[in-house]
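Note sheet for the following structure.
All protein chains but one are shown at their positions in the complex.
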Amino acid sequence: MIKAAVVGVGYWGPNIIRNFATNPSIRVEFCADLNQERLDYIRNIYPYIKTTTDYKDIVKNQQIDLIAICTPVYTHYEIAKAALLSGKHVLIEKPMTSKSFQAEELINIAEQKNLKIFVDHTFIFTDSVKKIKEIIDSEELGDLYYFDSVRINLGLFQHDINVLWDLAPHDISIMYYLLNKMPESVVATGSAHLGNGIEDVAYMTIFYTDNLIAHIHTNWLSPVKIRQTLIAGSKKMIVWDDNQPSEKVRIYNKGIDILQDEKDIYRTLIQYRTGDMYAPKLDGIEALTRETQNIVNSIMENRKPLVDGFAGWMVVKVLEAADQSIKNRGKEIKIEDL
Amino acid sequence: MIKAAVVGVGYWGPNIIRNFATNPSIRVEFCADLNQERLDYIRNIYPYIKTTTDYKDIVKNQQIDLIAICTPVYTHYEIAKAALLSGKHVLIEKPMTSKSFQAEELINIAEQKNLKIFVDHTFIFTDSVKKIKEIIDSEELGDLYYFDSVRINLGLFQHDINVLWDLAPHDISIMYYLLNKMPESVVATGSAHLGNGIEDVAYMTIFYTDNLIAHIHTNWLSPVKIRQTLIAGSKKMIVWDDNQPSEKVRIYNKGIDILQDEKDIYRTLIQYRTGDMYAPKLDGIEALTRETQNIVNSIMENRKPLVDGFAGWMVVKVLEAADQSIKNRGKEIKIEDL
Amino acid sequence: MIKAAVVGVGYWGPNIIRNFATNPSIRVEFCADLNQERLDYIRNIYPYIKTTTDYKDIVKNQQIDLIAICTPVYTHYEIAKAALLSGKHVLIEKPMTSKSFQAEELINIAEQKNLKIFVDHTFIFTDSVKKIKEIIDSEELGDLYYFDSVRINLGLFQHDINVLWDLAPHDISIMYYLLNKMPESVVATGSAHLGNGIEDVAYMTIFYTDNLIAHIHTNWLSPVKIRQTLIAGSKKMIVWDDNQPSEKVRIYNKGIDILQDEKDIYRTLIQYRTGDMYAPKLDGIEALTRETQNIVNSIMENRKPLVDGFAGWMVVKVLEAADQSIKNRGKEIKIEDL
Partner (left out) sequence: MIKAAVVGVGYWGPNIIRNFATNPSIRVEFCADLNQERLDYIRNIYPYIKTTTDYKDIVKNQQIDLIAICTPVYTHYEIAKAALLSGKHVLIEKPMTSKSFQAEELINIAEQKNLKIFVDHTFIFTDSVKKIKEIIDSEELGDLYYFDSVRINLGLFQHDINVLWDLAPHDISIMYYLLNKMPESVVATGSAHLGNGIEDVAYMTIFYTDNLIAHIHTNWLSPVKIRQTLIAGSKKMIVWDDNQPSEKVRIYNKGIDILQDEKDIYRTLIQYRTGDMYAPKLDGIEALTRETQNIVNSIMENRKPLVDGFAGWMVVKVLEAADQSIKNRGKEIKIEDL
């Protein structure tokens, strides 16, 4: 039985508690929050959970094996460092840290102390992403051409991070998981309309090798909610519409044929090809259930987490590049130069 | 009765002929195409139309008042110049020219000779754009925040221009018409996958004054066809989905309220507001019908065309900036510096 | 504080408990179920709730004010009667009873003992139905022409009732609430494919006075889930698509104009008229929250429930007519003749 604690029980923390409760191998025993009302709320539902307004009480507690950190981004580093130094595994809400060097330090500490860092990129554990991963790994798509994601809605505005830091971690982590490739550079643009200098609309292009290109549109000011990702290869193309109640993932047998022109050998003809579409059945397992099981297995069997500190660091690195590019109005920022 | 001729009767030219045929004040009398088969096709349907394989026969013809130019982009300048110099009005397929200096020269010639240049930005004449223009002009939307357009489908690949030059003229011209504002600078990215160095996927951000930002996603390699534009202001927001069979334009009474925090005067609170949505009835008049009437009126009553040479030039200018930005991987290109 | 008990904690009962828990004026204190596992499940979540496998323990309990009956339909009558006779208000899952005479008897007992019967027609409490009711009451629609509802999906098959008894109570109760009119007669057809003689696909037409007609399509064997209702009047028409994540209710300014033919006074011309569509903002209050409040208010202030025994009886009456019509292959069954 893994004994867990949760620091921060505002919006996301209670989900972690509820979810851990459904797995018999892990159990939340302690919670911290600066706000006593939130702690009372938790106690009301889970009378067996201890609470404190000082997260250091949790860090000092010898019984706790894992600390889940669900606080504002700028506090992740301090809390995670304290947790690791006192010998606890950590599960960190996304984005992992405010600065990539902080993520690097956490990774180093965890390595030295043989502890696990889990970063809460929940989408990696959805049945949609799992199915898309299978399809890409089977090389059914052919050469990968692009990844295009739109993640827009009205609100919820954040006060400390812009719309890219809020929404793009989902897409950056999904792309990294699916494509298994390091981004090379980033071009980003955005605009702030609310008088606080925080971008509420932002666009990011990510360049990879081999002409593979990715693009993410994030927006807090959209009248409609869109969660749509296109992934195209030379042979097949995927549309993943996460708003659909069913058939979220659709594979189109569409692609490009590049032919030699018979009349003119210096010229190629490009034809597009269309065929059937199919929507595979998804397994219907909830993302948080799968994520919890992965955490349990990683700790108990000392296995590499599906989403580890490196994945978390990579997302922060891309976000740092995006910030710098936005400030320089689209200047290309190479990831390695950061 | 305006006597018109059409140079180029491949894909778009026949539409011009068919449409002019429905307006009693204009009539196509002459056609040119390098391909005799296309001319035979036209003769078969319209036995009264004269044809030639040399467009100069049309330029020299004293009867013709207006020449519609529906040839590949790189030929627009030469043909339009010859037409204007011999005293004919011109209707030019979009984009107007390959280079902005060519557009400028055509504008100057037309001015000196008191002739009209019409550029065929057909979308300006749709009932959807007309309705959106009314809404924006009524200031119902409040301060404008962004314009976001997605124009993607599979094919048709062009051999001489990239996907931005093919599809973005629609959006650039619509934005210019709706916002009535000059773009300040452009950031664009893209990728070419077909071995010919021509971008088939491209993204463009356009900066305006006052934090207004526009973004266009064009793509020849999308498994699904999307034609969706979001236009958001501080008070209301528009979604225009041109693929819908009805209710193409929807106005959302959604927006942002920026409040002073009562407890902390240095802090603002941002709230979003949601209300009704409505889809106004559109008038159902076809774009080409309206465009033809505008051409007829402009010539007969010597009035400024709704889409004139300046609008055509502006689109080319933005496309030039986008090309330069793509080549420099997202470098911001100022329109005035070109 | 109203003290409540729940009989039957399989599928729906737990929702009642969860929901009552959010209202400070009512509290579930006792539960019954034949299945001890279900009782253990409830105890685990709500340690303060007493449980029993014999519902008569609840009936006898002097502390309980209201019994919610969430058991199979054929048991409703017996349990509700026992509850009423021992002086408790009842909330009965839909359909109220298996036979209309049973519903009548329950209504009589409740009246004599001055108790409330609530029937759990939850849809009446949704914000969609509330909004549609407002629109119809405002007479915005003009003369009512028809009500058409499609309520289809795959499964869940019932063992004791057919698809009409399972799904149509929603629509019959909604219609009754919205139109405030008694059905005159019913024509129904259906088919049973699963070897058990229970209809899994069924259609029902309901005739009202004044040419108003209603139709309900229920189906357990549909590959897609549809929840769509059309309500048309002479002036406006409503589409309620309950599967939409937003804009569930849309009002179309479309209708019919009947004109006198000027040339031929014996002939009328029918024209249709199309205008704007709008989707009003819904208040976002959950149906169960509103329903609980209505129960609380009705008991505490001795007011007529929004959905009382009469509404429950009327639904059963229509279902009985439908059953008889199905057995007689579409024979019209008058409600009053039953």
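For clarity, chains are labelled A, B and C in written order, and residue numbers in each chain start from 1.
Convention: contacts are C-beta pairs under 8 Å (C-beta built on N, C-alpha and C of every residue); 3 or more make two chains touch, one makes a residue touch a chain.
Every value quoted in this text rests on a predicted model; they were computed, and no experiment measured them.
The chain we do not see here touches A, B, C in the full complex.
Only one residue in the set A:T22, A:T274 or A:T289 touches the chain that does not appear here, and it is A:T274. Taking the complete complex into account, C:T274 is the one of C:Q112, C:N180 or C:T274 that touches the chain left out.
When the omitted chain is restored, the residue from C:S25, C:T52 or C:T189 that touches it is C:T189.
For subunit C, the residues touching the chain absent from view are 143, 145-146, 148, 150, 154-155, 157, 185, 187, 189-196, 201, 203, 205, 207, 211-213, 215, 217, 219, 221-224, 230, 232, 234, 237-239, 252, 254, 256, 258, 268, 270, 272, 274, 277, 325, 329-332.
Contacts to the hidden chain, counted on subunit B, fall at residues 225, 243, 245-246.
Contacts to the hidden chain, counted on subunit A, fall at residues 247, 253, 274-281.
We adopt the following convention: only the chains that are shown with their structure count from here on.
Closest to the middle of the protein, by Cα centroid, lies chain A.
Ranked by how far their CA centres sit from the centre of subunit B, the chains are topped by C.
Averaged Cα coordinates give subunit B a centre that lies 53 Å from the centre of subunit C. Rounded to whole angstrom, the centroid-to-centroid distance between subunit A and subunit C, based on C-alpha atoms, equals 42 Å.
Averaged C-alpha coordinates put the centre of subunit A at 38 Å from the centre of subunit B. Chain contacts: subunit C has no residue touching two or more partner chains.
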